[in-house]
Structure formats: C-alpha cells, structure tokens
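One structure is given below, represented as structure tokens, and several questions about it will come after.
Note that one protein chain is taken out, while the other chains of the complex remain in position.
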Amino acid sequence: MAHDLGFWTLQALNALQLSMLLFLLSIGLTVIFGLMHFVNLAHGSLYALGAYFAASLAAVGGYWTGFFLAPVAVAGVGILLYSGLIKRMRKSGSMAQVLVTFGLIFALLDLTRIFWGDLALAIEVPALLDGRLGFLGVEYPTYRLFIIALGLAIFGALAFVLGRTQIGAMIRAGVDNDAMAACLGINVERLFFIVFCVGCALAGLAGAVAAPLLSVTPDMGLQILIPTLIVIVIGGLGSLKGAIAGSLIYGFVQTFGAVLAPQLASVLIYALLAAVLVIKPVGLFPAKG
Amino acid sequence: MLETRNLDKSFGAVHVTRNVSLKLERGERRVILGPNGAGKTTLFNQLVGELTPDSGSVHLAGEDVTALPVAKRARRGLSRSYQKNTLFDGLTVEENLGLAAAVHTGHATQLWSDSLAKSEVREIVAEVAEQVNLMPFLHAKVSEISYGVRRQLEVGVALATRPLVLLMDEPTSGVGPEMSKGFHDLLNNLPRDLTMLIIEHDMDLAFDVADTITVLNYGEVVFDGLPEEARGSTLLKEIYLGSWENA
Amino acid sequence: EDIKVGLLLPYSGVYAALGNDIDAGFELGLKQFGAETSATFEIVREDTEVKPPVALGKAKKLILQDNVDVVAGIVSSGVLGAVRDMIDGAGVPLIVANAGNDEATGADCSPFITRMSFSNGQVNRPMGKWMAEQGVKKVFTLAPDYAAGRQMIDAFAASFTAAGGEIVGQEFTPFQKTQDFGPYLATAKASGADAVYVFYAGGEAIAFVKQYDSFGLKAELPLYGSGFLTSPLYVNAEGPAAEGVITALHYVPTIDNAENQAFAETFTAATGRVPSEFAVQGYDAARALIEATKTGAADRETLASALRQVSFDGPRGTTSIDPATNNVVQPIYVYETVAGDNGLTQKVVAQLPAEADPVNGCQMAPVTN
Amino acid sequence: MFRHNTLRYAVLIFLAGAALFQALTAGYFGLEILTEILVLAILVLALDIVAGFGGMVSLCHGALAGVGAYAYALLSAKAGIAPPVAMAGAVAVTGAAGWIIGAVCSRSHGIYFIMATLAFGQMAYSYVFEAPVFGGDDGLGGIERLDLSLIGLDLNDSRTFALFCLALLGAVYGAAVLILRSGLGRSLSGVMHNEQRMRALGLTVWRVKADVFGLSGMIAGLAGVLAAQHVMFISPGLLGWTVSGEALVVVILGGLGTLVGPLVGAAAFVVLKHELSAVTTYWHLVVGVILIAVVISRANGIFGWVEARWGARIERRVADATRKQQPGEVARDA
Partner (left out) sequence: MLELSAVQSGYGETQVLYGLSLEAKQGRVLAILGRNGAGKSTTLKTIMGLLPLKSGEIVFDGKPIASRPFDVAKSGIAYVPETRDIFPSLTVRENLEIAAKRFGAAGSGWTMARVLELFPRLGERLDNGGTQLSGGEQQMLAIARALLMNPRLLILDEPTEGLAPIIVKLIHDKLNELKTEGLSMIIVEQNFGFATSLADDVVVVGRGQVVWTGSAEEIRADQAAQHTWLGV
C-alpha cells in the first residue's frame, strides 16, 4: 500500500481526535481516581449519561443546549452520588469502592435502559461545525477538529489550575493526607466535592461531545471504560501529564495499528499496556510521591 | 565483613553520598553519626540494595554484591531495620518474627508444610523475642502495641533472619529514656560476633555501644575512628553536637 | 390443544432492541392468525442475555423443565451454535427468528431447526451481481471481524467477482470494539475503489454511516451494504447521513403488497414504530407455527416436520421453507434510504428473485409424513 | 493469615449440607443452578487466594478459566486426547499461564496490577475471539464430560455431575487451605502486608507471587474445565473481562480473604441472579443496588458482616464450653 502524505496526515488527525476524546474522559477519571484515591468504575456510566442527556436536550434545544447543559446535568448526578454514596465510601478502601461503583455500573446501565429504551439515539452535528475544513492539504471534518481543540483547551486549563494555583496545591495536599490538610485549615471535604463534580462534568462533556460522532447506546459507558482505564494506567495515575500522554499513546497506537497491522489491532493496545507495566509498574508519569 | 568502596549517589542536583568508603571487621560495632540529611539512611539503602549507587561497590564477606538484588544480599546475611517502622501491621508479633525466621531457614517457599509451625522457626522466634524483650507481646497484633514496643519489634524482625551483619537505622528514635536504656542493654547483649552498623542520634547510646564511629556530613565521611577520639574532636562538636547541654 | 412455545430472545444486553422487536412481531403474528387454527398457545419467555452459555442453560430449562413443544427466537449466531446440539438431540423444533450463520442451515442443519429469518449469504449474494450490473467495477469492503461479518462480505465478494467486479481492498474491524471508523475510512478513500460495500448493524451501523458522511465520502464513493446498515430500527438515529445509501435486505417496511401494508399498519398501531426486519421475522415465525398447527401437528415431532413444509404469502412476498436445508426462501429487496414525510424511508429500487441457498453440506432427511 | 474458627467451620458444614441436600433432591433446573454455583465457587476460591491473601486483585481469572475451558476442549474434542488427560493438561496450561502472568505483573500493585491482569485477560479474549481454531465468535460445541463409568458414575446425569463438582469443590477448598497454611502461603501473607520488608528479609518476592498465581491459575483452570463440561459448549465470552469482574464482585460480596465468604457469595449471587432474571430483565439494577447496600454496611462482605457480629461471641461461647469440659486445660492456661 503506497499512501501519500495526505493519507498519513488524515490518519494523524484521526489519532489526535481519538486521543482528545479519550483525554476528556480519562482526565475526569484521573482527577477523581488519582487525586481522591477513589476508584470510580462508574465513570464510563457518567459518560453514557452525558451522551443521553445531550441527546435529549439537543432534541429540545439544539446541539449547544446539550453541549452546555449535559455536563451540568451529569455534575448534578455526581452531586447526588457524592452525597448519597461516595462521601461515605471515601475512606473505605479501594476494594469497597470498586464494588460500589461496579454496583453503580449495573444500576445506571439499567436506569438508562428504563428511561431511554434499548434503541440507539443520536445527535446531529451543529450547523456551525458541520462540513469539512481544508487543513494541511487534507479535508477534515470540522467537528473532529473541534474535539481536538476542545481537548487541548481543557488540558491547558487543567494544567494551569492544578500546577500553578493555590487551589491546585491544596487539592494535591488533600490527596496526600487529608487529615493533615484539614489540620492546616483546608476544607478538604468541600475541595473533594468540587473535584468530584468537575470530574463528573468532564465525563458528561465527553459524552456530549462523543454523541454526534458515535451512537448513543446503553452500553457505551461499559465499552469506553476499559480504554479509559488503559489510558490512565499507561500514563500513570493522578497526573495530568499521564492522562494526556496515555491518551495520545492510545489514540496513535489504535489508529495506526488499525492501518498498519489490522490483524493485531485489537491485541496491540493490551500488549502495549502489559509492556508498559512491566517496564514501569506505575505507568509513565505517575503523580509525584 | 562489610566494605564499601567509593560509594557515590546523587538525586538530581543533590549529592547525597560522596565517595564513601567504609570497612567493618567481623564482630565490629560501628555507629554512624551525622546531622539530619547527611545521607545516613541513603547509605543504608545502598548497602542493602534498595538504592543503586551511581558508582562504587559494596562487598559482603569478601564478595562484590553491588549487582545483587535486595533479597539475595539479605540471604547472604545482610539484615536491616528501618528508621520508620516497616512491619507486618495486621499480624501478631510472633508472626512478624516467624516470617523473618522462615525466610532464613528456607521454609518460606515450601508448599508442603507450615513454616510458622516448624520447630526451627519457633526456636528462632523464641530466642529473638527473648533478646528484644518481646515475650509478653507475642500474641498481640502490631496495631495493638505501643510505638516503643514496635521499635523493638523492628529490630527483632531484622534479627530473626540471623544475620551476619545487622544494620540499624535509629533504633531508638521516638523511644523514651527508659526504653532507650533498655535498647542499649539489648544491643550489648547481642552476640559479639554479630557485625553491626548503627545510625544513632542518641550520643550516650552511641558512645556506649560503639567500637568505632563514623561521622557523615553532607554525604561525606568526615570522621572515622574510635569513640574516645570522637569525643575529643572539635570538628564533630561543631557540625554535630552543638552544645545543647548548656542551654 | 395447548401448544407451549418457548421464546428464547435477548431481552437485555446489546441486542435487547432486536429481541423486543421480534417479540412484538411474534405476539402480533399469534394475534393476527391465531383464529386460523384450533391450537392455542402458551408462551414462556427466557432472556439469553446474548451469552451462549446462559442461553444454553435457558434452552435446557425450556426443554427439560418447562417441556415446551417448540422454541422460537435466537438473535445471535453464537447462541444458535450453542443450543444447536441440544435442540437437535432433544428433538424439539426451533424456529430461528434472526440468527443468520450459514452453517445452521448448511453443514450443521437439523430437521428440527427451521429458519424463518435469513442466512448471511442469502441477503448479500444477490447484491454482488446487482451492483456489477449497475456498472460498479471496484469495491472496497468493510465489516466487523466476526463470523457473521465475514460470511456476509464473503458472499457478496464471491458473487461480485463472479460477475466481473473487483475487490480492491478489505478491512475487518474489531467487533464491538471499534467506535471510530476514521482510520478505515481514510484507507477506503485511498484504495481507488468506485464504491464501498459494508456490513454493520446496531450502534456500529449508526456510527459508521454518520462518520462516512462526515468525511464527505458519500459523494465520491457511494455507500452500499447489507440492509442491516440502514435498518428502520436505526436509520432515524443516522439521520441525513443515511440518505442515498443503497442496501439490500429480505424486508423493508415499504414493500408494496397487501400483506405488508396490513402488517405495517397493525404493527405501527401496536408499538408506535415502523416494523423492522426483526419484527417481520418474529411475525412470520408465529405465522409459520400457526401454519404448521393447521396441518394438525401438535407435538415436537409433527411440528418439526410440518414447519419444514410451510409456505405462505407474507409481508416479504412469497415466503417458503426449502426442505433441503430448512432455510427460508424469499425475495431480496434493494432499497435506497431517502427522505420522506416523517423522517427517512426506504425506496425499493429492485426486487431480486427468491433463490434457495446452496445446500452447503447439509445432509437432511427428506420430509416424511 | 488464614485461620479457621468455629463460625467458619459451622458455615462450611452448613454450606456442604445444603449443597448435598440440593444435589440429592433438586429437579433439573435446581441441579443446573447448583452446578453453576459449585463451578463459580471454585473460580472464586482461586481468586480469593490471590486477592484476599496476596493482595493481588486479578481481573483475569475469568480469562484463566476460559483458557482452561478452551484448552480442555481443544485437547479432548479436537486433538482426541482422553478426557482425564486433557483435563490435567488444561489445568497445567492455566497453571503455566497464571505463573507467567503472576511473574510479569509481580512488580505492579493496586490498580496497576488490576489493569495489568486485565490486559492479559483481554489479550487472551481477543486472540480466542479471532482465531479460527477456537471457533471464533461462534464458539465450540461437542465437549464431553469425564467418563467415570469405570467406577460406576455417569457424569452425563446432572445429579451425578453436580455431586462430582461438589466433591471437586471440597478438594479445592482443602487444597486452598493447605496452600495458605504452607510456608508459601505464610510468605504470601507477609508480602501482602509489607512487600518491601519481605524482600529485605531475603524473600524472592516475585517468585512467591508467581508461584501462588500459578497455583491459583490451576484452580481457575479446573473451574473452566468444569464449566466447559457442564455447559458442553464454550464461547469467547467466557474470557471477557466482565466474567472476571463478576467473579471479583462475588469474592468481595462474600467476604474477601475469608475463603468461606466467597463460597457464600457464589451461592448468593447465582441464586439472586436466577430469581431476579425470572422476574425482570432489569435484574442488573437490583443486583447493583444490593451490592451497594452490602458495601455501605461497611462489612467485609456478607460473611464478614456475620463474622463481625457473631464471630467473637460464638468464639467465646465455644471457648467457655470447652473450658468447662476440660478443667485440666484451665489449670494449664492459668
């Protein structure tokens, strides 16, 4: 197969687009998971909820209504989960958390089926982002470029907040030792609540953004969970750098694997994950400490 | 028995061990003194293999062990206690000691028998418990004993592998004066042929136990000699002792 | 007399929507034609969860504990493969209402297994010849990497090349793990094909059709496929992206005959949905069962034998069973998805004649009675 | 460290009695469920050994069982090897697979370990799913049960097969206890509590982990072989991560690190699933809510909850009773 430069550009953009979508999702998981040491396996279900909310809201008020409100709605669900469940589970050890969030996966999956049915839903790409843009000598769907831009923007914003601000340092301190942080007068409970909500909102955003690209089905949360976990484990838990690195690695391996070694496409990423963990048992860029 | 040649280690820009060469004869008891951050613990970590030196070598009983992993060095008779307790928290004192003894006696990987029930292991456990005064606590869980007793267990676990060389990192840190004295008796009662390297801040204890003294400052050996010489050394006073007593 | 029917369908899991449509069709069929027979029916439902071992357990329960006279349903080929020996061994007639693996009415055929749905080869084979006739020369194919995907594409490719066409590239995408088809679409575009022929179903179909359109491929590289791609069950989720896609299937709701009109109307009245191919499969499975009982068959053995000889004019046109394989024989409809008054609809472009599948190694006892 | 106590013995005896009663009296479907429980119980015992006593929370035990099932199917149905030999072969294959996975993952901990094992499980899944020898997505049928007609047993009879599985479960339980009480098991517990210290004491930690994971793999493989013989059909779904996830749920639901708890969990889970799925297709919702409720109760699973409530009291009662019976004992204690 002799391919021209345009082909490879296109594939690189595909890889980047997939990476950014995964980044939006994994960053939410990694902040909750790494910073709160909370194992939220139900993160994928929140992503599915985001997609469903976006689909329902878009049907009423158009794409942008869904885009802006779905994360808010998912954060709302997050608030319910936090005050009903997560708060109690914060100190319960990761096994209990795995189990509770596993239970949540089961429950949320069936709840989406009850509310929205088994049939797939969909959202149309908004007029503004419809069509294609000429780009580096190729035509690329505008909506996919939008996802890439959005991912990079969120990455930048989070890097700034976590790394450069007081609140970022306080979050990290609370993670290391919440009792001591509280003794220094940091309101750890509120901090974590905010972190959790932001994480949920990001999952919702990822769902809303993915919806026009994919189909909205009850099991989409379960399908995305494993890739997301792979991303944060390859990257290293709790670190922003890890989430972005993991996402890029996953996106590029998956995309170019599909092109260059289609027979191996489905095994490749797992082999990579195993290899990374053998060489660096805590991922490439784990949070300090 | 234990020898280091030109050990060197840096963490980024921080040079923590500079060209450290030490030589311990069989049965020698050496105390390492040095201000906080002098690199004492880091030196221990390199001796047992938890850290790899940037250059230099470690020799145990005449053999170069620099390339050996932690476990292999331990099986050749190198044992350590930690500055911060590193115990089997959910288990009892007896089990803590038993696990160590089982590794030493080679029962730790057997599938056909219970290592903790072996008479060889039980003997070691009883002996060590006697040596470090843990007899009354044998069946208590680590979480149920006080910090001071945990410090004793920390040393006990290290002893239960029946080492040739015992490294102790501040065995008395955080321990009250009474227990501290107990420790000092305890150390004096250990077999004379056991080679010991002790990091200590407690001067009285140090001068009492030590055959020889090494002082580290900024990762460098600045003094190596007999306790009497150390006591007189002005250098040592300056960098380390200060003059708290006069306060 | 009372005939006990075990409905073995996925009511949860990825194929729940299909299971529900088949169930609704089956119910409707019994209601519609129930009066034509003296037999009455009792239904026992079991959820396969689309897991073969679970389905096998449920099948055993239906047969050994509930003592059903006939089993109907089965959506996935994997489940059909799992229960095949059990059904055959126990001698319970099974009316397959979806699963299309060629072997079930080929090498693994059984006098007790009658398929009222389709076979993978059957719905794709005619399309190869038809596309070649339309002047399409070079085709790139895409399908999920599993048995059904490969069978569908292989049947198409064989007849397309036999008719003088050329397959310039093939990709099989990891099944149920591929959500982003971008990489494959770029490859298809670069392949120099005149058209793309695909098989996708369910969520994958929606994502595929939308992504195909978003890359602007539809204009330069027309999209053809197995009709599941634009099934009425999903086509509205695909939206305008599906317009102009040409596919072939054994049923579309716009087939112009009286039976279909009646069926579509009643089905829509009952469920609020346009009937899908799955709905009609359930409906015809019920109809076949009733036709069989009309011959006086009432127990497992007689029902099995009667089912093999069923033939009727239904929504799909003349529908009959080929006793050599027990597979359904039916016309295939080529249709284009077009914008209609209430969303997207199916414009039938061609009706290709019914052909019985090749026997594919099936050795079946001839019909006796 | 593993210890039996009165409550554990009592629950074991109760479970064995209930299983035996069910095996002797149940109808067809009851036997199916019983067998499902017994096979699942073997799998979760394997998982509890590594997760509950070694801190190695594995998300590949379903896949290991699947490997066992496929190995048995290939060896017996395709290669024509006699079923008992094929069975031993399959167990050996999964043991080896487990050993390798354990060795490779030995440096990872916590969630990293979970993910590393998941990766191996998914690799096996993808491979089996796509390789034609394994029948791909359609699975493999025609798997035979062991032929024990020599000793007068017909395993094709559901009741006999259930009893056969029960006997094997008993044997596996015994083996698990022996493993945990061996030197290896003790060291494993040391590794779980403090890996760094075990290493500093001279233990080759990765070998211990690999050895135990290998043994656990053998048990998981046996579960897989029995599952294959039970259903007589296998499909790649057996290796999927959700199976491993469910096994983990069962272990935690029952009581991680108690060995008895997972047995309780297996019975509770299977019965619940069957009862609920008969009523509603939304049974996952109910199971989910129950799971959450159990965990919120802050107990170590169902069995842990019972043990926390009554374990100590029973223990005291029994101690009192035995004292009364043996006055000599009291004198010696005092």
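We just call them A, B, C and D in the order they show up, numbering each chain from 1.
We take it that contacts are C-beta pairs under 8 Å (C-beta built on N, C-alpha and C of every residue); 3 or more make two chains touch, one makes a residue touch a chain.
The structure presented is a predicted model; accordingly, all values stated were derived computationally and were not measured.
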item: Chains in view touching the one left out; value: A, B
item: Given B:Q83, B:S113 or B:N133, the one touching the chain that is not displayed; value: B:Q83
item: Contact partner of the left-out chain, one of A:L80, A:A169, A:I194 or A:A275; value: A:A169
item: Contact residue for the chain not shown (choose from B:L99, B:M179 or B:L205); value: B:M179
item: Touch with the omitted chain, as defined above, among B:N36, B:S119 or B:T234; value: B:N36
item: Chain A residues touching the omitted chain (full complex); value: 166, 169-170, 172-173, 175-177, 179-189, 287-289
item: Contact set of chain B toward the excluded chain (per top definition); value: 11, 14, 34-39, 41, 83, 144-149, 170, 173-179, 201, 203, 239-245, 247
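In this section, only the chains that are shown with their structure count from here on.
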item: Those chains which touch chain B and also touch chain A; value: D
item: Gap in Å, rounded to a whole number, between the CA centres of chain C and chain A; value: 36
item: Rounded Å distance, chain B centre to chain C centre (Cα mean); value: 74
item: Sequence positions of chain A contacting 2 or more other chains; value: 113, 266
item: Set of chain C residues in contact with two or more other chains; value: 12, 16, 145, 174
item: All touching chain pairs, where touch follows the definition stated at the start; value: A-C, A-D, B-D, C-D
item: For the chain A and chain D complex, residues of the former touching the latter; value: 33, 39, 85, 88-89, 92, 94-96, 98-100, 102-111, 113-114, 222, 226, 229-230, 233, 237, 263, 266-267, 270-271, 273-274, 277-278, 281-283
item: Complex contacts: residues of chain C adjacent to chain D; value: 11-12, 16, 47, 49, 51-53, 56-57, 60-61, 64-65, 77-78, 81-82, 84-85, 101, 145-148, 174-175
item: Chain A to chain C touching residues, read off their complex; value: 1, 3-4, 7, 10-11, 14-15, 17-18, 113, 117-122, 124-125, 132, 139, 141, 143-144, 212-217, 219-220, 223-224, 254-256, 258-259, 262, 265-266
